[in-house]
Every structure is written in C-alpha cells, then in structure tokens.
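Removed from the display is one protein chain of the complex; every other protein chain stays in position.
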Amino acid sequence: MSFPGKIINDPIYGFISIHHPLVMQVISHPWYQRLRRIYQMAFAHLVYPGAVHSRMAHSLGAYHLMQLALSELQRKGVQLTPDEEVGASIAILLHDIGHGPFSHALEGELIGNRSHEDMSLAMMHQLNNQMDGRLQMAIQIFTNQYHKPYLHQLVSGQLDVDRMDYLIRDSFYTGVSEGVIGYDRIIKMLTVKNDELMVEEKAIYSIEKFLVARRLMYWQVYLHKTVLAAEQMLVRIVRRAREIGAESHYPLSYFLSGEYAVAPEQFMLTNFAMMDDIDIMAAIKQWQNHNDPVLSRLCKALLQRKLFKLRFQNEPVSEEILAEKREQLVHRSGLSAADAEYLAFAGKVSNTTYHHHAERISIAYKDGSVKDISEVDHALIQQNLAAAVDKYYICWMTI
Amino acid sequence: MSFPGKIINDPIYGFISIHHPLVMQVISHPWYQRLRRIYQMAFAHLVYPGAVHSRMAHSLGAYHLMQLALSELQRKGVQLTPDEEVGASIAILLHDIGHGPFSHALEGELIGNRSHEDMSLAMMHQLNNQMDGRLQMAIQIFTNQYHKPYLHQLVSGQLDVDRMDYLIRDSFYTGVSEGVIGYDRIIKMLTVKNDELMVEEKAIYSIEKFLVARRLMYWQVYLHKTVLAAEQMLVRIVRRAREIGAESHYPLSYFLSGEYAVAPEQFMLTNFAMMDDIDIMAAIKQWQNHNDPVLSRLCKALLQRKLFKLRFQNEPVSEEILAEKREQLVHRSGLSAADAEYLAFAGKVSNTTYHHHAERISIAYKDGSVKDISEVDHALIQQNLAAAVDKYYICWMTI
Amino acid sequence: MSFPGKIINDPIYGFISIHHPLVMQVISHPWYQRLRRIYQMAFAHLVYPGAVHSRMAHSLGAYHLMQLALSELQRKGVQLTPDEEVGASIAILLHDIGHGPFSHALEGELIGNRSHEDMSLAMMHQLNNQMDGRLQMAIQIFTNQYHKPYLHQLVSGQLDVDRMDYLIRDSFYTGVSEGVIGYDRIIKMLTVKNDELMVEEKAIYSIEKFLVARRLMYWQVYLHKTVLAAEQMLVRIVRRAREIGAESHYPLSYFLSGEYAVAPEQFMLTNFAMMDDIDIMAAIKQWQNHNDPVLSRLCKALLQRKLFKLRFQNEPVSEEILAEKREQLVHRSGLSAADAEYLAFAGKVSNTTYHHHAERISIAYKDGSVKDISEVDHALIQQNLAAAVDKYYICWMTI
Partner (left out) sequence: MSFPGKIINDPIYGFISIHHPLVMQVISHPWYQRLRRIYQMAFAHLVYPGAVHSRMAHSLGAYHLMQLALSELQRKGVQLTPDEEVGASIAILLHDIGHGPFSHALEGELIGNRSHEDMSLAMMHQLNNQMDGRLQMAIQIFTNQYHKPYLHQLVSGQLDVDRMDYLIRDSFYTGVSEGVIGYDRIIKMLTVKNDELMVEEKAIYSIEKFLVARRLMYWQVYLHKTVLAAEQMLVRIVRRAREIGAESHYPLSYFLSGEYAVAPEQFMLTNFAMMDDIDIMAAIKQWQNHNDPVLSRLCKALLQRKLFKLRFQNEPVSEEILAEKREQLVHRSGLSAADAEYLAFAGKVSNTTYHHHAERISIAYKDGSVKDISEVDHALIQQNLAAAVDKYYICWMTI
C-alpha cells in the first residue's frame, strides 16, 4: 500500500501516528474537520483561559490512547484482526462527531432532545454510505453489537479512552493539574476476561485516583459556578432568539426556526454538519445590537464577560428568593417581569463519582476471581459514592 | 484598598496573579476581552492541532513574566515605584491590543499598511482617555519615552517578556517541545546597567539556547510550509472578497469597502475593536457558496483543510515555472487565466536569527565590562547569523 | 547585610532561594551536609531505579514550600516577624536531621527505640548551642511550644510542607506520576483562623486528591512488597551482625556494640552524626565474605538484588505455613533451623488514609464555620478511612 502514514504533533502525547488510509480518509472528511471549530469545553475558557482546545484535538487524543490500549491487549495475547483495529479506531474518532456547536452546553437546544450519541450514530451511517460500507465494523463496535464487547467498552465505558483523554486534556489545558491521571499505567493494567474489559488487581489505586480526579474535575471545572453561569447565558440567548424569531444566517436559522424537524433526516444532517461554534458566535455578535433588550443585553454581556452570578446550595431554591431576585432586576433594569424570568432563574446540577450499576469497573485478580472496584477490601469507592450528588443553584444577571 | 486580587489558572505558569485594580480594569475592558477571540497563531492549528490558544492567553502570560522580571530586578536593587510597576504591566498587557483578526496573517490586508504596533498605540490612547489618563505611564513605556529605557526593553527588545512568552506558549501548545526556553533562568540573570537591560555573564549559554529555540520555531512552525500555505489562502480570500465586493456583515464590510479610510480615527478604532476571528470565519463560511468560483473554492478549501501546496527554494521562483503551474490550473479547473493568478503564485519569507544592529543583547561582565553576545569568546551567535535568511516559495492550489 | 543570597537548582521547583545567612549557616553545617549521603527512600530504588534522591534534597524542597506557604499567609494578612520566618524555615530544614542511615528502614535498629523526631530535637539543641541560641525559635516551633500553633502545623501536621514535598518528590523520582499533588493550589488555599492552619472551602477536592495520592503512594511505593522485602533484608543484616558481633568500622561499631547506650548524650550524638548510608553499605560489602553463612548470604543477596520474596495477605500468617517455609529452607540450603528463622518470617504493615483524631484537616467556610474534612457534605474521606488498614505478610529467602 502506498499510504506513507502521517504524524501529528500533540502537546500531550508528543506524536500521534496515523497508519491506515481509511483512518486518514475519515480524518480528512469535512465533517471531521468541522470538529476543529467546536470548543471541547464550550465556555470554560472564560474561567480557564487556556482551555480553548477543540473537539478534534480530543478526538485525535482518544484515538491515540486506543492505539496504545489495543497494542497492550495484543501484547497480553488478545487476538485482534486488522479490521477490528481499524474499526475500534474509527469508532473512537467518530464518537463525538454528532456534537453540535458548543457541544454539551447547547445539547437539547438546537435539535430538540436528540442526544449527541444519537446524532453521532446517524452521521456515521451517512459516512458509511459515502465510504462504501467500510465503517460497518466501526458502527457495530460503537453500538455494542460486535461480539467482542471489550472493544465497545474501550470506546464507551467507565474506563474508556474517551474519558481518559478528556480528563488528561482538560486538565492540561485548564492548568488544573490535579485532574491529571496516570493513563499509561491504567492502559498497562488493562486486560480482557470473558470478552469483558477489566483491570488487573494492582491497578486498584490508579483507578481510585482516576475516579477521584474525575470527581475533582466535575466540581472544580465542568460544574464551576462561573462556567455554568456562562453556559446558562448561552442557552438563554439561543432560546430567546428562537422565541422572538431573531434573524440569523443559514444554517443556524434552519434549526432555530424548527424547519429541521420536518425535513428528511439526510438533509437535516447535512445542514447540521455545516454548523459549528462560529455560527453561534457570529449570531451573538450580530444580536448584540438587536432591539429586543433581553437578547441584546445577554449577547453583549457574554461577549464582554459580564457574566451571570451563580450561587450553589444544597436545597432547592425557594420561590421567595427567586421572586425577590426578579423584582430587583425589574426594579433596577426597567425590564418587564416576563423578561426578568430570562435573567434570574434556578436550576440543578448532578454528578456521580462512580456509577455502580450502569458501568462497572471490574478488577481481575490473579487467582481468577473478579470483583467490582466498590467491593474490594478497604475500598475508597463505596456505595455512598454511587449516589448522584445534586446541587441546586440560583443564577441571575447583575445590573 | 478593597481589591482582593484575582488568580487566573494558566497551563504553563500555574497561577497568574492580578494585584492592582487598574490592571484588572484593563483586563475587564471589552477591547481586551476581544483578544480571547483572536488566535495567537492564526492557522498554525491546521498543522499543529493543539495550537489554538488566544492572544489573550499570551498577553496574560507576558504580563506574568513581567511581574517575575520586575521582582527580580528589585531584588537586585533596582528601584521601582508602584506606578512604574503598573505602567510596565499595562504596557505589556496592551502591547498586542492593536492586532486585528488573525493577527500577523492578515496584517496589511484590512486597514491598509498600518502596523499592529501603530494600532496598539492608537487604542491605548483611547483607553487612556476613558480611564482618566491613568495609562499615561504605560504609553510612555510602550513608546520608549520614559526615562528608564529598560522598562521599554522588557516590553519590546531582543529579550523581552513578549518573546519569552510566545516562544514558551507556542512551543507548549504546538507540542514542538524544542522551542521551550529556560525563561526562569533568563529572568534570574536579568540586570540593569546604565538604565539598560542586560544579562549577566553566566547567562550566555541560556541566551544562545533562546536564540536557537527562536530560530527553530521560525523555520519549523511559524514559517512551516503548510502554515504559510493556509495563511496565503486566507490573504487571498480577503483580497478577492474586497476586489469583487463580496457581501459581508458589519463591521467587516466597513473595512473591506475602504470606508474606514475616510472616517474619523476614533470611529474607525471603535469599529476595528469590534472585529475578531469570528467575523472572518463567519464570512468565509458564507462565501463558500458565493458565485465567484475563486472565492468559493478558496473558502471551501480552507474550511475543509484542502490546502495549497507550497515549495521552498533558495532562489526566486522563475516566471516559467509559475506560468506552467497557472496553465495547469486553467487546464484542469476551467478557471480563467486571471483567476489562476489568485491560485498559483510566488513569494518570499525571511528570518534573522540575531538582529545585530537593531536590538542588541548585552552581556554584563563581573568586571564591569559590557559586550554584545555576538562578540563574546567562542560565540555561537556570530555575524553570519545576523544576516536575514530569505527563502522563496511557489504556492498553488491543487485541483 | 552582606549575604548575597544563594540559588539552588532543583529539578522539581526550578530554583530554591536562600535569603538569610542563618539559614545558609545551617545548610552549610556538616550535620546537614550529611543528609546528602542518606537516601530519602532507602531501598525503594531497587524497585524504582530513579528514586535515589537524598534526604537533603527533600529537606531543601520542604524548606522551599515553607517559603511559599509563609508568603501566601502574609499576603492574606497573617503577620509574621522576620524571626518567625527564619524559625519556621530552620525548623523544617532540620525536621529530619535526626534520621540515621537508611532512615525509616533502620529506625529502631541502631539506637534502640529512639525515634528520629527525638534525635532531631536532640541534635537541634546541640546546634543551637553551637550557634549561640539562634535556633531557639526554630526549636519552639518544632516542639509546638510557640504561641502560633499554625507554624508548627506547617512543619508537622496532616497538611505540612514535609508531606507535600515528599509526596511530590518521591512521585517525581519514582516515576509514579499519580502521586503528584497540586501543591501550588493547596498552598494558595491555606489560611489561618484562631491561630490554627486551615484550608479554604474551595480546596476540598484538592485535599481529597492529596489524601488519595498519599494512600496510593503508601500501597504502591512505600509498602510495595519488593521494597519491603529489601528493607527487611537490611534489618536482618544489621541484627545478625550485632548478634554475632561482626566486625565493622567506627562509628558503626560503636552503635552495633551497644556502647552508645552508656555514653554521654553529646558524645553519642557526635558519633551518630558521623554515620550515613555509606557506613552501612561499606559494612555490607565487607560482610559479603563473612564466615557466618546467614550474614554473608544476606549481604551478597542484597547487593546483587536477589531479594526475599514477600506475600501479603489479609490475615496473620499461620504458624504452619511459616514452619513449612523454614523447613524448606533448611532442607535446600543446609542452614540450621535457628538460622532459617532469620531468612523466613512473618510481619505486618499498617497505613491509615486519614488520621481522624490525631491530626485534623480543617476546612474554613466563607460563612465563618469550620468543619473537619471528613464531615463535609458528600465527603469522600469518611470514618471508615480513618481506621488503620493492616496487611500481614510472609517473607522468605529463595534458595
């Protein structure tokens, strides 16, 4: 074969190597290149200015970890065909292809309640058609229909390469060095038993560290009050624009108007794949001068980083407190009571340190037995961490 | 004073501290916040996907190094007033405020031949008005009219904190770890003599290393053939759009139409300060579908990373070779001969390892003598490195 | 003052600065310089070859963190006199001065059951005499008799700079990157309330991470079965040499013979301060050829890294298993039954993730309240982690 391979520089792993022409073809596709224009962490850069890395960088990183994991498993005697290697590689490259502008922050706002996983799968099918069915294996692995479940678990599970890369990468770019995990050690400890992905006994402490790092990143970064406040502003901008029918460019207008919902899937996907953070940012820049005072205020404030205030508390926010905030707003800003609801509101976030039921981390002992990490002796990770922690917040614009 | 200070996370330095309210006020200004939306390295991320950091991150980093340098000089007995500290800090924070979208890549395309330094100064004057003259000292330092030239040299000189930060930061984000410099060691070796900034004798090897790292970053990153090719595409897009009067949004339209040239300075600046990378990227996304085939092809190719090819050579590109490339293009693409000039062209880049005359690096010896680094015994950095190295290139679209 | 200061290169912190002449005097003292010749991690380098750093490097590192912590507290309004700064600095520099050869590994073997803290204090008193009482403040802080308990807590507590440095440094040198802690973030979060050292509310996740990193380092490194095996060999070598009266050089002979126990304290200390790892290693090299087969076998095996085997289990090792191992040894090696007790034995190690009672980590909330970290909402660190975890082991020489 004449494909000479390609090396990509990465600030974290040094070099990422592309060996297979089909992988290169996927990476070169305009839909994949679009991931360059979507921030991995939406507006986290308003708090952590370094965190401006793209979904593409993350996806390439996860691909790199997949290569390392597959090599390690092969070294331990797991048999893999070249097609399986390529399939797992493409599954991870495309796992986030269905994210829209600002990814999680706008999920649920632009295309109804379709999840990004659902969109990823729909787009993978389209790409598979364009590429003569050569993504079939990738799709099977992605949807866990392939007969080697551990390949799916590497793409999506408690210990998948997606999580490993995003924790490392988000930690690296934010400068919150405590999120760093020992990915090389975890990968060296991966093993397969009964076709399931497991970790060896001696990895227990590294896994604990991984779960605690994830816990830290959630509360310190992803759910940081100012990050959350900025993302709530974004959500409210999009909702307001839709409600008042604010003008925007195609293809954003196509989604805001609701047209997408009645169009054929393939047409909708083509339009979706034309959108990225630029479309939203450009609209926000235009809407700064919109004559709706709520929309223009929100846009201006977000661009100038005059962010909402947000306060966390353990119990739901009372109606009285919320009403009081809204009255203050009306009083000070001259906005209507209805408008004030846009600019002062309550909400809830939730995070679980370890999903006990859904996705287990299994420890393979030397004596052949298998235990869930929450059941090992003297476990750090216990039942009580498996419950979701809810935090309630009130969020409001300061005038 | 009631300003409690602010700490910003940085992936390189860990924490950057803001102690003074005036510094905070500058950072909070919309013109400064706009630097979030300008890539530090324009389209270098098409080759180095990690290199998506913003001008703001660089400017905060240079500010941090300024704090370290000023502390070190004070520790060595250099007397500085609080106003001088704040002045130098703001001068470095604002040194790049005058960059437009895609900074260097589009310099000379949007506002005629005004340099970004010139624009920075103009914008600093405006800000100074808004802030009741409190930026006076910063402006004096920036323009080297203050009676302590070493403060200016820290902002702009062979060894300034601007260069130190961009080398470190660009090296960090690209993953080209060889560009890393020993900034902490260089800063520890800074000294002032006769009001000039110098380095102590024992820093010679660190300075050599700094100049060689810079040389490497230029040829390996900033002037990388693919980076250059992408930036040439951008330049050609903007030129074409202007020539054919392609529609765009305000304020980009104001600059493309040439209106800016006949407007009052202050009005022009206000408009300029509204523009960032988003405006250009949004226009490119729209122009993909323009009916001018040159413009639409260029835009689509850039977005999809189907970049120009570029070949360096030591001698100027001959007319014959260029003519041949253009003919090929016409033949294959059906474009007109005139259009082909847009898509196949020649150029020149230039870099100097050490500017011997313009900006010296002076070594302060223990015995009181001073030498230029190119004159020390057994110098690595010599006359021959002071000459600019020119490289010629031919660049063309592949169809 | 004519002391120009001194800068020491450190691989972790970059530069460590010495500003005060008394600090320099302490560092230059032969007793302090002796710490260069004591491994920080005894024989951990037999498992982690990079881990050959000295007690001196650790002690300088802890000193550096003390500077950072004191600066941070001062920035937050805690008033400190120059004498207090120097006192706390010297207290941390000398906190480990009383360690003998191979530190913890031989604690209890050379000078009876005197702890290294006890020896450190005795040596600090001697040094104080030599330095005209100028270490008085350091001694008060070290012994927690100074009226600002937080200074002692920085030297010795759950969150002291000693632990911070050893976790970072041991993690760095072993290559077990997961032990890395966010020391800069923790230090930025330190505060003083009611003269006690506390951390601010937002540091909770960093502290959790710190405790989990410590837990990991204990089980993965400090109590690693091969490290423990090597250290047990060392202990048995010293015991055997003492029992059979094996010849050694002064001053080691002075301690092995028990003479030290009947000598005046000052004389004993002077001799103690002459010993370091070199004395033990040189004796082991000589004893390789001793005619006692137990001693010579042990010495040869340790030097050639033919280490004991060690197996952990959750229950105490039964007498039967132990007897069996010893019989095997006798059978295969021709050693006597009595000798076999030296070469096959059982033991126990113990570690606690969080000392709930002894040394608290207090969280200072913004509303003025204070909680122990094990009592915050949704705490990771809970009662059950406060119990010591015991592991039992059997350890034997393979012939």
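Per-chain residue numbering starts at 1, and chain names A, B and C are given in the order in which the chains are listed.
Simple rule for what comes next: contacts are C-beta pairs under 8 Å (C-beta built on N, C-alpha and C of every residue); 3 or more make two chains touch, one makes a residue touch a chain.
Everything numeric in this text was worked out from a predicted model, so none of it was measured.
Participant: Which residue from B:V212, B:L256, B:M275 or B:V317 sits in contact with the chain not drawn here?
Facilitator: B:V212
Participant: With the full complex in mind, choose from C:F172, C:F308 or C:Y342 the residue touching the hidden chain.
Facilitator: Answer from the full complex: C:F172 touches the omitted chain.
Participant: For the full complex, which residue in B:S115, B:S177, B:S257 or B:S318 touches the chain that was left out?
Facilitator: Selected residue, touching the omitted chain: B:S177.
Participant: Kindly state which of the options A:I7, A:A323 or A:A337 is in contact with the chain not pictured.
Facilitator: Within the whole complex, the residue contacting the unshown chain is A:I7.
Participant: Touching the absent chain: which residues on chain B qualify?
Facilitator: 176-178, 180-182, 185, 202, 205-206, 208-209, 212-213, 215-216, 219-220, 314, 353, 377-378, 380, 382, 384-385, 389
Participant: In the complete complex, the non-displayed chain touches which residues of chain A?
Facilitator: Counting over the whole complex, chain A touches the hidden chain at residues 5, 7, 14-15, 75, 184-185, 188.
Participant: Even though one chain is hidden, which residues of chain C still touch it in the full complex?
Facilitator: Residues in contact with the chain left out: 8-12, 14-15, 28, 30, 33, 36-37, 45-50, 52-54, 56-57, 60, 172-177, 249, 274, 278-279, 281-282, 285-286, 303-305.
FYI, only the chains that are shown with their structure count from here on.
Participant: Going by C-alpha centres, which chain is most central here?
Facilitator: Given all protein C-alpha atoms shown, the central chain works out to be A.
Participant: Counting only C-alpha atoms to place each centre, which chain is farthest from chain A?
Facilitator: Ranked by distance of C-alpha centres from chain A, the top chain is C.
Participant: Compute the distance, rounded to whole Å, between the mean C-alpha positions of chain A and chain C.
Facilitator: The mean C-alpha positions of chain A and chain C differ by 43 Å.
Participant: Quick check: how many Å separate the C-alpha centres of chain A and chain B?
Facilitator: For chain A versus chain B, the centre distance works out to 32 Å.
Participant: Would you give the residues of chain A that are in contact with at least 2 other chains, written as numbers and ranges?
Facilitator: Counting only residues that touch two or more other chains, chain A contributes 176-177.
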